[in-house]
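Complex shown without one protein chain; remaining protein chains in place.
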Amino acid sequence: MQTFGQQLINGLSLGSIYALLALGYTMVYGIIKLINFAHGDIYMLGAFWGYYVINGLHFNFIFAMLSAMIFCALVGVLIEYFAYRPLRHSPRITALITAIGVSFLLENTMTYFFSANTRNFPQVITTVTYHVLGLHISNIQLLILGTACLLMLLLEIIIKRTKMGKAMRAVSVDPEAAQLVGINLNHTISFTFALGSAMAGAAGVLIGLYYNSIDPLMGMTPGIKAFVAAVIGGIGSVPGASVGGFLIGLLETGVQAVGLSAYKDAVVYVVLIVILLVLPAGIFGKKTKEKV
Amino acid sequence: MIKWQKTLLKLGALATVLTLAGCSTAKSNGSAQGNNPGKTIKIGVNMELSGSAAGYGQQQKQGIQLAVNKINQAGGIKVGQSKKKIQLVIRDNKTSNTTAASVAAQLVNNDKVVAVVGPAATNAGTASIPNMTKAEVPSVSPSATDPGYTLQKNGTVQKYIFRACFQNNYQGSSAATFMTKNLKAKNVAILTDNSSDYGTGLTKAFKQSYTGKIVSSQTFQEGDKDFNAILTALKHKRIDAIYAPGYYSELGLIIKQARQAGINVPIVGSDGMADAKLTKIAGKANTSNIYYTTPFSTKAGETNAQAASFLKAYRAKYHTTAPTFSALAYDSVYMIKSAIESEHSANSVKITTGLAHLKNFKGVTGTITMNQHHNPEKSMVIEKLTNGRVSQAYTIK
Partner (left out) sequence: MKANLKYNLTWLGVMVLVFGLIDACEFLGIINAFIENMLVTIGINIILATGLNLIIGFSGQFSLGHAGFMAIGAYATGIMTQNMATPLGFYLSMGVGIVIAMVAALIVGIPTLRLRGDYLAIATMGAAEIIRILINNFKITNGAAGLFNIPPLVTWATVYVLMCLTTIITVNFIHSRSGRAVMAVREDEIAAEAMGINTTRWKLIAFVFGAGTAAIGGSLHAAYIQTIAPGDFNIMASIAILIIVVLGGVGSITGTFVAAIVLGALDTILQNFGTLRMIIYSLALILIMIFKPAGLLGNWEFSFKRFGRTRKEVPTHD
């Protein structure tokens, strides 16, 4: 029972990271139907930003995270402006290849200028482990869970309650019609990228602090997993991304807990395929009727 | 339908003819005896400088460059009457086996290097072997650890392939003996890096020679960051020690998370974790009761003059303690130098002979003698870390 509880905590903290990343994928996909392959690398940039501002400028944790969010938002907007905007009316597969190109570019530029070495993230918050009912939970795990939930809530409010959120929803349903009612398409898309990238930036700093290890290729695997999470949850849906993220986190933890660590990723993909077969648009995805 | 099937049949017949034609062209030239040096001695570097192994590849590149600078500052390598300087040709193989083969071909055919250092990984190395062998140019890998790397399928040695590191069997069995004898561990858990031959090979060797009980054998992938699930599952099993072969990037995290979860048993690893970064990632307080097998001890400077000068030069240039990979790469260059000197020639075939007969070569990672399988024989050390510092070193014959 204790072990089960502990694994639950492990799964939830892992899941919250996937969820934070999945949010970025889901928002961008929802609005321009692009698998933003570079999203995982923006998360890497966030971690590196945190590393440098904490080490170099002695920022405290809150400022490091906020500045990383702003920095990543900026990078996200720039990438959209230079790499994706010219391709808005091209085949979607072209934009996908461009996104892959951007991902390669970010990874390799970082490798070139800052070396591929793994480095340790400055521990601005000392880890304190609480023992509750025989369970270990650290303050950083609580922080990650808390921040993730807070950001998801914030996002939900932005999308559902603000004017910009309304515009985002409108564009995702029908960009042309949205323009007709006076929504500025470019601003809305830029805003979406900024929001999604800011989430990734926050995740980057949180991960850096939690695992204490960052490197230029750290975004690859979590990026793909987070995308899978977004698809499972129903890509385009914010609650779906969170649920998908937690689901994958718990799943991976569960598989490892029963001693099948070698097949941990395989199980995730099997579940992905099964869910897609039962619910072709993911758990929270909207089913689109075929038009004749 | 029938029409194109007919065409197909004809094409098939033609194809067979073409295949035969291809066979007849076969090899056109095999005249030259390897590569010869020009004004300088060209040494190629076939290295993982981007892609997943880039971190390790870059450390090796640093070691290589350090060695070459040092040799060149002293005037170069003596060949015959004159001294020749080394010219490095560094090429990135992207951690891809196909590219490693292509890089090898370019180095030996176009750049006409007389010897190659690299690749770092066994698979990239084996992919380069055909091209190295065809051109009769030797290569020394600083870190290809698979026992079969220097061997052909029938068990005879690959003539042009050498390595500077231990092969897996030796490290894995040494760790097993150490855990039984010194740590008195009767029940162990194994955590293997399952993304390359390195971790899996060591685990295989360990399992073969370990006599105690293996309670659990789990794996992880390179790049993994979260090991809490595996560790929590281990926590309530009765284990005396953990054997965890892998690299410092993941091992640092395993140590950190294990200690935070309250698992305080000894963790034993291999030379992949012999790096100052291990402590930095795991945190000083967590890095106690950690052991690893390694050819290169950062304490070696106290007894080994080569190691002392290497450590000093490395610190002066890169401002940190030299990692094992850099030391192995540094030795690889000096092994080639020693081969050139002993054969009085920088012809690639001669260098091969020199490398095969390397004896009592005084390197940073110990005194090396090349055995018949092109594996270096040198003494192994098991280091113990306490609070992130080497507190004890056990020498294994």
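The chains carry the letters A and B, assigned in the order they are written, with residues numbered from 1 in each.
In the analysis below, a residue touches a chain if its C-beta (ideal position, glycine included) is under 8 Å from a C-beta of that chain, and two chains touch if they have at least 3 such contacts.
None of these values were measured; they are calculated from a predicted model.
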Q.
Considering the complete complex, identify which of B:I41, B:I64, B:I77 or B:V103 is in touch with the unshown chain.
A. B:V103
Q. Hey, which of B:V68, B:V113, B:A127 or B:V268 is the one touching the hidden chain?
A. B:A127
Q: For the chain that's not shown, point to the residue among A:L14, A:I35 or A:V124 touching it.
A: A:I35
Q. Just one of A:G56, A:P91 or A:G182 touches the chain that is missing; which is it?
A. A:P91
Q | Residue numbers in chain B that touch the chain omitted from display | A | 1, 3-4, 7-8, 11-12, 14-15, 18-19, 21-23, 25-26, 28-29, 49-50, 52, 90-92, 94, 96-99, 101-103, 105-106, 108-110, 122-123, 126-127, 129-131, 134-135, 146, 148, 152-153, 194-197, 199-201
Q: Could you list which residues of chain A touch the chain missing from the display?
A: 29, 33, 35, 83, 86-87, 90-91, 93-98, 100-102, 104-105, 107-109, 111-112, 224, 227-228, 231, 235, 262-263, 265-266, 269-270, 272-273, 276-277, 280-281, 290, 292
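In this text, only the chains that are shown with their structure count from here on.
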(Q) Considering only the defined contacts, which chain A positions touch chain B in the complex? (A) 3, 6-7, 10-11, 13-14, 108, 111, 115-120, 123, 127, 129, 136, 138, 207, 211-213, 215-218, 220-221, 252-254, 256-259, 261-262, 265
Q: In the complex, go through chain B and note every residue touching chain A.
A: 49-50, 52, 54-55, 57-59, 194, 216, 218-221, 223-226, 228-230, 232-233, 235-236, 248-249, 252-253, 256, 260-262, 277, 280-281, 283
